[in-house]
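Just one protein chain is left out here, and the rest sit where they should.
Take a look at subunit A:
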Amino acid sequence: MITKILIANRGEIAARVIRTCQKLSIKTVAVYSEADQKAPFVSMADESFLLGPPRVQDSYLNIEKIISIAEESNVDAIHPGYGFLSENGAFAEKCEEAGIRFIGPSAKVMEKMGSKIAARKAMQEADVPVVPGTDGAVKSSDEAIEFAREIGYPIMLKASAGGGGIGMQAVQSDEELIKAFESNAKRAKTFFGDGAMFMEKKLDFARHIEIQLLADNYGNVIHLFERECSIQRRNQKVIEEAPSPFLSGQTRKQMGEAAVTAAKALGYTGAGTIEFLVDDQENFYFLEMNTRIQVEHPVTEEITGVDIVEQQIFIAEGKELSSSQSEVNMNGHAIEARIYAEDPETFFPSPGHISAFQLPEGEYIRNEVAVAQNDDVTPFYDPMIGKLIVKGSNRREAISMLKEALLTYKVEGIKTNIPMLQKIAGHEAFESGNTTTAFIENYYLPITKTK
């Protein structure tokens, strides 16, 4: 039994995890940086402890300090949320050494999936299709050019250790490849301590569709269908929905089965997500696996009725999955829009003071927020200040609810991407389900430029 959990995270996801803990009568411990002293998640927890100065190295990435607070406050388990230490194998090991359960898969699986090169290999071994690309790291720009001759442009150059779009670039020519290879290897080395680069064929007209998985400690694995996350800017997701308006029933089934097979082959445990690229012919290819809760998990919760955080806790407690695959059903259509503190045209971050903050309300609306009125949005962390989730009985209804909710979403004092979200939600290409990864480039950026 888990009776007390420390949440090693901040913002909306910390608040989200605390809510489920409250539902399960589990006590909660929040940890926070000096910049987050007044954040809503801190006061929601039963206990809270200051980690240190705002910089992440001194706060949310400070493993020693987090473990010592966990020991002092006598928690049974640590929930890492997403980002920060959520996919850090060394942190998971330190938790276990201290006798505290890490809510997530084993350190070994996490590390394997954290290396994009190793993950590709593991998926190939499990017979999951991967995007045509290099089998291992590309050592030099000469080798990169040689490989480019084989598969042809456009090519996606990626850092093996990369995340959040860092170290990743699309290239169209030898000249671009040489330049991008060196600069991205350097950036990956700076950011992740690992400059290993690999290459994949860039798929045009592709969609980013991912499968949510749940796996217990007894070899039972089920999927909770897909999330369509194609609408991205700079490889960061902006709007996600479930189910995907594009997939046929047959492809949905095949992707779910492939993801379950892969998780079984890996010995995966906990909640996890396998991301796929899907081309216009519905061929799907493994992209990466996220070994943690995802930002966009609420859309899956809305259509399946499953509380994914609750399932993570149950699995960590050693419970068996309570549902079999045939007992999981989809119902209705859910869309999530991420609210970012950024200029909607330049995408530059917009930290500052929130002078007025009012959320849309309604039976079909779910708000996950990191801030409140009179809060300061600091420049130290990710620009996402909230998520707006709507659920309709079908996609058309969900879109009209999203449009309406965005009209009443009020954030003053800082710039947000709400005007951009409104334009996307009202665009005919979005309404018709033409959501490829090039959506923003093809449909949104041209609107901002012609003004």
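In this text, a residue touches a chain if its C-beta (ideal position, glycine included) is under 8 Å from a C-beta of that chain, and two chains touch if they have at least 3 such contacts; residues count from 1.
In this text, contacts and distances are computed from a predicted model.
As stated in its UniProt record, the chain not included in the shown complex is "Acetyl-CoA carboxylase biotin carboxyl carrier protein", which appears among "Sulfate ABC transporter permease", "NADH-quinone oxidoreductase subunit L", "ATP-binding protein" or "Acetyl-CoA carboxylase biotin carboxyl carrier protein".
When the full complex is taken into account, the listed residue touching the unshown chain is A:A341, out of A:V306, A:A341 or A:I354. If you put the hidden chain back, the residue from A:Y60, A:F246 or A:Y381 that touches it is A:Y381.
Of the candidate positions A:P245, A:P351 or A:P419, contact with the unshown chain belongs to A:P351. Residues of subunit A in contact with the chain left out of this view: 55, 164, 341-342, 348-352, 379-383.
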